[in-house]
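The complex appears here minus one protein chain, its other protein chains still in place.
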Amino acid sequence: MSEISVKAVHAFDGLITPVGETRPAGVVVSERTELALAAVLARKRRAGDLAALVANEFGCHLPAPARRTEGRDISVVSTGPGAWLACREAGGYGFAENLAETMQGVASVTDQSDAFAVLRLTGPRVRNVLAKGIHLDLDANVFLPGHAAVTQCGHVGVSLWRLDDLAGGDAAFEIAMFRSYAESFWHWLSVSAAVYGLAVAAGG
Amino acid sequence: MRYSAFSLFRETLNKHRGWKPTWRDATPKSTYDVIIIGGGGHGLATAYYLAKEHGLTNIAVLEKGWLGSGNIGRNTTIIRSNYLLPGNQAFYELSMKLWEGLEQELNYNAMVSQRGVLNLFHSDGQRDTYARRANSMRLHGVHSALLDADEVRRMVPILGFEEARFPIKGGLWQARGGTARHDAVAWGYAHAADMRGVDIVQNCQVTGFLREGGRVVGVETSRGKIRARKVGMSVAGSSSRVAAMADLRLPIESQVLQAFVSEGIKPKIPCVVTYGAGHFYISQSDKGGLVFGGDLDGYNSYAQRGNLPTVEHVLEAGMSMMPSIGRVRMLRSWGGIMDMTMDGSPIIDRTPVEGLYLNGGWCYGGFKATPAAGWCFAHLIARNEPHPSAAAMRLDRFATGHILNENGRGAQPNLH
Amino acid sequence: MRIDCPHCGSRDIQEFVYRGDASVSRPDPDGEDALKHFVDAVHLRTNPAGFHSEHWYHSGGCRSWVTVVRDTLTHEIESVGFANEEIDR
């Protein structure tokens, strides 16, 4: 038998293409393919210990409801009571496994790296596009960098968080959805953004 | 007074000066043999059949508002007898038979229109479920047909066959199903009951029960106390509130169901069509409006109005089922208070309180039931025993486990 | 309608799934008359016109079960809290 190679296929592979007039583009998109994700659920009555552990290990607070924090080589998004999504760039499958070990008895950790597809959306019209699907006040002064939400975009469940603005002043968001929805989500996004022009980020 | 082409002609010559009120605006007497609470279709039909079939004449129907202000005046007017469970099917077929002779019976044109009801299916599983139902109808002696996609296309070519998320694979067809002019059903029964001496009292809200030795002997109303040997409740969306006055709790939640009508257009939709891949059903009124609806808003409500998400869901399904209605406009939306039971089927039964009878829990399907509900409720009140066709619609079925759950969704009213 | 989820903040009802009366609790399965109590708990409802305490599930958000006190006559929401305050957060 010939050697079997295992090639990863990313959720938006073959989908992401520019749409509409993109000079300049209203929205710029890229897929975050190397983000390792893990659901972190506090064990019964161990939320305090978990917070201490995270502060110790990663130098950040466990984010409050609807917030995201960044620590050493990690970011953490609040997804529910006692529930967080921990993210690490290029963390691989070891990320969740190591977290689970570190948090043994304090939190239940489950790898979600492949469950979610994550897009980064930036550009001057990114809010206008998101407003066509998300029933949340995303005003620049209301939904600030570090804010996060688990919500719905159109008919697709998403987690959304706002990053620091880009150097040019444009807002930046990341939006995660179960990966089986990628194609439908892309349809919604491309149709909603076409008027503003949707470009693909270099390297994205 | 009798209505006919002749009387219309005569009155035309008479400049219509001779028309009498369709029903008398009665002032309540102090005592009746039977009081029916609720001047909706069911209450009026019950009074009519009590008078006609059981020889009672000293009857009053008490309506808190104007006649027909409840769900009889706000439903999507679909009538059909294509149920699955024997405990339901026989009853709805009795109703269908009564619809078929209704106008002549009442001497009132309620525009019963047997234009057919088509329930679309989109998967093999749905087809098999409909086949089970269609066969069950046949076993009841009721005609039914299972159409394939081509037959459906021939019947209603404007359905969304192309580019469908859930392609149409066929439909369950009941040719005898259709629609009726909802308000006229109420007016017709009121007219016919009035002709038999029934007192129809509007603006008379029942606010409590008169009880003697545990027995109900009458009602308190916004227009004073009224005594009666027997009291029947046909208050639809208000069942729990009225029952509470007799210290009863019912297996019912009140939820809001919205309905919609478009601007009038020339004939477009020949029959009633329901979507199998989402909550949507539609027909066209004789005035030309597309009358349509969908799912419950899904929460307890007595507000008689709903919210936008449901409207959007309804039309997402609607546009998927029939994409050529897109440029037609919605004219009006409204809501009704549904008495949703725990298994989605109704209740026609005695209550634990002597002298008090219950007809309720009609969910969003009680318009088609109007004649039979009146017929069976009258039977129950007059004879003190359930009519055979409604024998399964018992109040104690939740205690005994003889559940009548058509769609198998369980004791969760908003899922029926 | 919007529900102020105690975790997520104000959200559209589309994100929630309704269950019903929050005042009924699961009876003791080994208690006396358990069958009757279960029949009642699963099926009978007070169904008030006015304030109603009810369970909703934030399925499109944080997946919390919340208790909403809402006026069924006006849809006005008076309060929202986690369905079980014991739950760890």
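Which chain is which? They are A, B and C, in the order written, and residues in each are numbered from 1.
The definition used in the following text is that a contact is a pair of C-beta atoms (placed from the backbone, for glycine too) under 8 Å apart; a residue touches a chain by one contact, two chains touch by 3 or more.
As a working rule, contacts and distances are computed from a predicted model.
Protein name for the hidden chain, per its UniProt entry and selected from "Molybdopterin synthase catalytic subunit", "Sarcosine oxidase, alpha subunit family protein", "ABC transporter permease" or "Cysteine desulfurase": "Sarcosine oxidase, alpha subunit family protein".
Partners of the chain left out, restricted to shown chains and counted across the full complex, are A, B, C. Note on the undisplayed chain: of the listed residues B:M155, B:L210, B:V328 or B:A391, the one touching it is B:V328.
Residues of chain B in contact with the chain left out of this view: 3-5, 7-9, 12, 16, 19-25, 65-69, 73, 86, 89-90, 100-101, 103-104, 107-115, 122-123, 125, 127-136, 138-141, 144-146, 157-158, 160, 162-166, 181, 183-184, 187-188, 202, 262-268, 277-278, 284, 286-288, 303, 305, 307-308, 311-312, 314-320, 323-334, 397, 399-403, 405, 407-411. Seen across the whole complex, the unshown chain contacts chain C at 1-2, 12-13, 17, 19, 26-27, 29-30, 34-35, 38-39, 42, 55, 57, 59, 63-65, 74-75, 82-84, 86-87. Summarising the interface, chain A meets the missing chain with residues 1-2, 4-11, 20, 39, 41-44, 82-83, 93, 97, 108, 110-116, 131-137, 139, 142, 154-156, 178-185, 187-188, 191-192, 194-195.
Keep this in mind: only the chains that are shown with their structure count from here on.
The centroid of the Cα atoms in chain A and the matching centroid in chain B are 49 Å apart. Counting partner chains per residue, chain B shows two or more touched chains at no residue at all. Chain B makes touch with chain C in their complex at residues 240-241, 244, 249-254, 298-303, 307, 309, 342, 398-399, 411-414. On the side of chain C, the complex with chain B involves touching residues 1, 12-14, 18-21, 36, 39-40, 42-49, 52, 54, 70, 72-75.
Taken together, the chain A residues at the contact with chain C in this complex read 42, 44-47, 65-66, 79-83, 135-136, 149-152, 157.
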